[in-house]
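Just below is one structure, and these are the notes that go with it.
One protein chain is absent from this view; the other protein chains keep their places.
And now, chain A:
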């Protein structure tokens, strides 16, 4: 009986599901949209707004309940400021960095101009600075999920699920059912179809003789496949300044997740650069490599800087080849900041097309915390989130100035991307996610402090 009912229900679902899938595929291949996703996002925003109101009234009621908390009321009535990193616990006074040394905000004069004798109280600057960084620092916070200003009805976020009101719980429950039992299966079907289609098409294109036809066909197929894949995570991407789209050269972007590639490839075709992988990623890399030139390095080759630069240079010199897409941060950052750009891609000496990608984290966290979760888990997280909503800005192409070295050029491009995407511009290396600081980085603060001291 149960089995019969199940089969009947399944078959009833079959026709609508198939027709929706076909509709999506057709729309994706034509690059059109019915605007359903945008309407869906609008609806979500209304729901979040409702949730926010509920939560704030709930908090107000709770606060009226206990009166012990008023002690700090006069301490600081200023609201927590948002500086691109969610909510802050403290306002930092002293900052320390390996290139700029020590900066103290409450002292207006440049400490480089201060000349004074050593005083026992000098130690307090270091102490305060150190404890401030323990409470809040610029680097490690970039490697964990950004905190939300209010709950987005996903129980995995920093707010977690807790009972606030019956209506909110019902909405959360409905959302859960929709995400896991409607959106997820549907997105999985699209993902499998997209990947399958990519593998099949590239295999055929691989047999075509090199030439204009092959290039154009490949471009068309790539756009189509990536648009299907972008729908597999309900990506809603707004592209700005499309006149600055890369045609050749190197396109550099800030890096949040492997999803970046799908997002950017919905609008332009890129040659990808990266380490050759095994498993499913390896299959995809080889498939894409059949249809056009991508650059996959073996593990042993990555260390050889000269070889890497040479292969990049060969690629960009051939104007028939696609622009290269490179993430110079070399690791995923939580999309609140841009961290140090590795100089490699800026040494090639070609035009750089900077791109800034900013995700709207209310709809789901796009950041891949690779030290905490595997790639598959991350992708499942994305596919069970509300949507991937993001803005992509194409910046005007940039070239190295006379007298500028690769590192300076890289920093200039990084600042531009940070400015456009509304991200914090950091000089710290993203590799600090795993590596320790260099001992020599201690020297700059020491040197600066020494300069301050008047010695006889």
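In this text, a residue touches a chain if its C-beta (ideal position, glycine included) is under 8 Å from a C-beta of that chain, and two chains touch if they have at least 3 such contacts; residues count from 1.
Here, contacts and distances are computed from a predicted model.
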**OP:** Pick from "Elongator complex protein 5", "EF-hand domain-containing protein", "Small ribosomal subunit protein uS5m" or "IBH1-like N-terminal domain-containing protein" the UniProt protein name of the chain that isn't shown here.
**Re:** "EF-hand domain-containing protein"
**OP:** Determine which one of A:15, A:89, A:319 or A:401 touches the chain that has been left out.
**Re:** A:89
Original post:
Contacts of chain A with the missing chain: which residues?
Top reply: 68-69, 71-81, 87-91, 93, 95-98, 106, 117-141, 144-145, 157-160, 162, 372, 428, 432, 436-437, 441-447, 449-451, 453, 455-456
